[in-house]
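One protein chain is absent from this view; the other protein chains keep their places.
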Amino acid sequence: MRRFAVKQALVPLAVFGALAFVPKLTVDIPYVFQSSLDTPGTLQLLALCLVFGGLALTYDLIFGFTGLLSFGHALYFAAGVYVECIALTKWHWGFLPSLAFTALVGILLPLVLGAVSLRVGGIAFAMVTLAFAQAGSILVFKNPHKWTGGEEGLGTDYTKLPAALVGIFNTKNLYWVALAYAAAVFAIVQWAVSSSPGHIWQAIRENELRVEVLGLRPYAYKLMSFVLASFLATAGGVVYLLLLGGATTDVTTANFTLTLLVMVVIGGTGTRWGALLGGVLYTWANQRLGDASGSHAVSSLPSVLRTPLEQPLFVLGVLFILVVFFVPGGLARIGRLRRPRTLQRLQEAMQR
Amino acid sequence: MSTFVLLSITGLGLGAMYFLIASGLSLIYGLMGVLNFAHGAFLTVGAYAMWFTESKLGGVPLLPRFLLGAIAGLAVGGVFAALVELFLIRPLYRRHIEQVLVTVGLALATVALVTAIWGNDARTVAAPGWLGRTTTVVGAHIPNDRWVEIVTALVVLLALNAFLRRTRYGLIIRAGVENRSMVTALGIDVRRAFTLVFALGGIAAAIAGVLSNVYFGTIDPQRGTSLLIFAFIVVVIGGLGSLRGTAASAVVVGLVQQYANYYASSGLGDLSVVLLLGIVLLARPRGLSGSFA
Partner (left out) sequence: MSLLSVGDLHVHLGESHILQGISFDVAEGGVTALLGRNGVGKTTTLRALMGLVAGAGTIELDGVQLSGKPTHKIVRLGVGYVPEDRDVFAGLTVDENLRLAERDSEPRYELVYELFPELKERGKQAAGTLSGGQQQMVAIARALLNDNRVLLVDEPTKGLAPLLVTEVARVLERVSELTTVLLVEQNLGVVARVARDAVVLDTGRVVHIGPAKELLADRPMVHRMLGVGSAAAA
């Protein structure tokens, strides 16, 4: 394992360190946020941004760094959300035991499903992951033993949670938890990618055949990357559950994985900060566009313009299309306008 | 027995709709290498175009109103698909990943746009009364819309087949599915075939949209997305690029879904279809007809 260059660690430390001070800042940033930085409303939004930033990065670990196109990443996130919620609310477990159990699921589920899915590659792999995620979604809707709450979702039994994480006044604590999550994912992904297995992941992305010829088994490395990414996604699911106070079915849909794809591409796949940036921006835009649709500026627009702008997903979808056309490298690569190699490699992987 | 017959016909009716969506998906992927995530949007747009047309023809008697709505749905679906290919897909020639990504963005934007204009709630679609009534076969009361779905899908299958076998563009498409670059090496501009295939796929998806309006009686913005998953499963099981494989697997998927949902437990049908996909892919990564990528 190579040691981290100290220089490399400075910028992230500064960024995450600075972000830790946000709940102390009574600062208004007009248009960007609805209220001052230290208010629960803004902190909740920032926390959400950080969770999705981290989640997008976990997706980029398999997509951008290992070259695996998965349409089922949402499954592991949803597993974190639902398993934790069920353990607390339906099985009446304590906080720590439920966390431990969810962590266990977070390792075993991708290990089993990944072991099966990775037997195939390219499009077939993408479809198998889609299938498994769909199966999960169906299972949630079916509401076996009335555990998942079906269509309506499931609220968390907050009496089981540590007091510091409950209630609107503790939003800043949840913010710090989300920040810690994003920072941890960033650190782990950086470390993993620059480690020896990490180099092999990138080699697999570049040319799987060559890796085989070297006597290594790509399968084992792909599985490693898959399990790590999925485990981190499950952890994100737990944080998300804490933030929202309950589990809802929209995190189980294929659409959700697709929004992760959108986040990662907008931000810049296969780069240090890209996925994180994409996740944060997407989440922020989604929320703020929704807020803005009620605002005076938008409601005074002629209805031809106003109607579509009231739907955040319309704006984000169009933005995404524009990014794909003009900045396929994503925002993190905004200086370089050529098509990033990551996408070229992915195309080759799909055609296998 | 009569339940079995009802389930079977319903399964075939669903399979008919799956086939209509899947046929376009299959040809598009087979010829162009593009996984078209916006295909569900073609369906939704066609279905809404039908509903919208019907709602604007208030005074007209039901049957012509329905037929005009259906024709409008088809036309809008086909034109929309052709425009998408011309302006969003063609400029990204050979950049397959970007093409797929663009369809993802388009899918999100289109559903959002439809939601913005007409809201999230389901809208009722008017259909001739005969479609809502039942015909009794072997003691089973079959809703008449099932017959329409099955016959329509058969007609489309035959028409597509005839197109592929008897016309020059059909020849180009069949050859292109096998080996796109060799077709260009014969001096043929495949890009026109691409637009054609997108348009045909859009029309077929719009037909499915029109039929789904009848099957469900209503239309909502999520219709295309929810049916698209099954269409993907059908295409992958049947073999990307193979029309016959798609038809066969559409029948299998529709039937399995119905039987499992009834005889095992509700929701299990959807689950078993999904697992069927997983099993097929793991056993034969090339799909049943062996014509992947």
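Letters A and B mark the chains in the order given here, with residues in each chain numbered from 1 onward.
Just so it is clear, a residue touches a chain if its C-beta (ideal position, glycine included) is under 8 Å from a C-beta of that chain, and two chains touch if they have at least 3 such contacts.
These numbers come from a predicted model, not from an experiment.
Peer 1: Quick one: jot down which shown chains the absent chain touches.
Peer 2: Touched by the chain not displayed, across the whole complex: B.
Peer 1: Touch as defined at the start, partner being the missing chain; which of B:31, B:101, B:190 or B:204 qualifies?
Peer 2: Hidden-chain contact among the options goes to B:190.
Peer 1: Of B:88, B:125, B:172 or B:235, which one is in contact with the hidden chain?
Peer 2: The missing chain is touched by B:172.
Peer 1: Please give every residue of subunit B in contact with the chain that is not shown.
Peer 2: 168, 171-172, 174-175, 178-179, 181-190
Just so we're on the same page, only the chains that are shown with their structure count from here on.
Peer 1: Counting only Cα atoms for the centres, state how far subunit A is from subunit B in Å.
Peer 2: 31
Peer 1: Write out the stretch or stretches of subunit B touching subunit A in their complex.
Peer 2: By the definition above, subunit B touches subunit A via 33, 35, 37, 88, 91-92, 95-98, 101-102, 104-113, 115-117, 225, 229, 232-233, 236, 240, 266-268, 270-271, 274-275, 277-278, 281-282, 285-286, 292-293.
Peer 1: Where on subunit A does subunit B make contact in their complex?
Peer 2: My answer: residues 116, 119-124, 127-128, 130-132, 134-135, 138-139, 141-142, 254-255, 258-259, 261-262, 265, 307-308, 310-314, 316-318, 320-321, 324-325, 328, 339, 343, 346-347, 350-352.
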